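Now for chain A:
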Amino acid sequence: MTRTLTVAEMTLRETARRRGVLLMLLVLPLAFYLARRGDHLGQSIRFVCLGLSWALSTAALFVGSAARSLEPRLRLSGYRTHDLFLGRLAALWALGLGLSAPYFLLIRFDQHDVRYGAIAVIMLIGVLVAPLFGLAVSALLPRDLEGMLVLLTVVGLQMILDPAGNAARLLPFWYSREIGTYAIDHTSAGYLDRGLLHGAVTAGLLLAVVAVAFGVRLRRRPHVRIV
Partner candidate 1 sequence: MDQDRRAQWLRGVLDLCVLGLLARGDSYGYELAQSLQSAGLGAIQGGTLYPVLLRLQRSGLVTVYWREGGGGPARKYYQVSPAGRAVLSEASGQWAAFAGGVGAILQERTAR
Partner candidate 2 sequence: MRYEIWLAALTDELRRHGVGPDLAGHVVAEAAGHLRDSGEPPLRAFGPPAAYAAAVADSVGGPVGPARAAVGPVRLRAIDIVKRYGRRTVLSGVSLAVHAGQVAAIVGANGSGKSTFLRICAGLTGADGGRVELHGTVGYCPQAGGTADFLRADEHFALIGAGRGVPRGAAARDGARQAAALDWAPGDEQARQLSGGTRQKLNLVLAGLGDPDILLLDEPYQGFDRGTYLDFWHEVWRWRDAGRAVVVVTHLLNQLDRVDVVLDLSAGDTGVAA
């Protein structure tokens, strides 16, 4: 437990010193929100949720890449693989909560006639899923640049694809649009249920990807025997 918490604490300290990352985290969702504020009701909410998810995923991507050079040494020092990725996730989840709270309040007071509870749900699922997505991408792709391209593509597709179509469900943030429809257009609860299911499945799948990718990369090699 101490080990996981230490990793989480150091991740938070590191991220707090990365001005570029912090700036992006704070400004990007706001830019998304303001860009669509003049549009018809609710577009800005959809976009700010997407922006938050993208910003958190990107932060997770950078955290994952930066940590790579240290991880072999941490393993040798006695950390188990799950200490490492759970610690980083814990830090990112905490960061996500801290980031989302002001935006929720913004929506609470700036937008009217929407289901605030559902919007809170979208944000909570986003806090859960986005860091998992970013960390999974960084675990699978060794370089920042390729990871960023993947994130860009996903977010771009998320905006373009028709959420009703089947292809859109394969995207990690589809739940956001589905529950968003429920919250903004006051549709039936079916949208909420589908969104929750998608969120849960996505979170589970991504966590498995992270665990396996980390496990393979940092595995104990078979030729070594520790006496």
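Selection criteria: all candidates are chains of the complex that A comes from, given by their letters.
To be clear about the criterion, contacts are C-beta pairs under 8 Å (C-beta built on N, C-alpha and C of every residue); 3 or more make two chains touch, one makes a residue touch a chain; residues count from 1.
Fair warning: this is a prediction, and the values are worked out from it, not measured in the lab.
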**Message:** So chain A is shown by itself and the numbered options are 1 or 2; which of them touches it within this complex?
**Reply:** 2
**Message:** Under the stated contact criterion, what part of chain A meets candidate 2 in this complex?
**Reply:** 2-3, 6-7, 10, 13-15, 17-18, 66-67, 69-70, 72-74, 76-79, 220-227
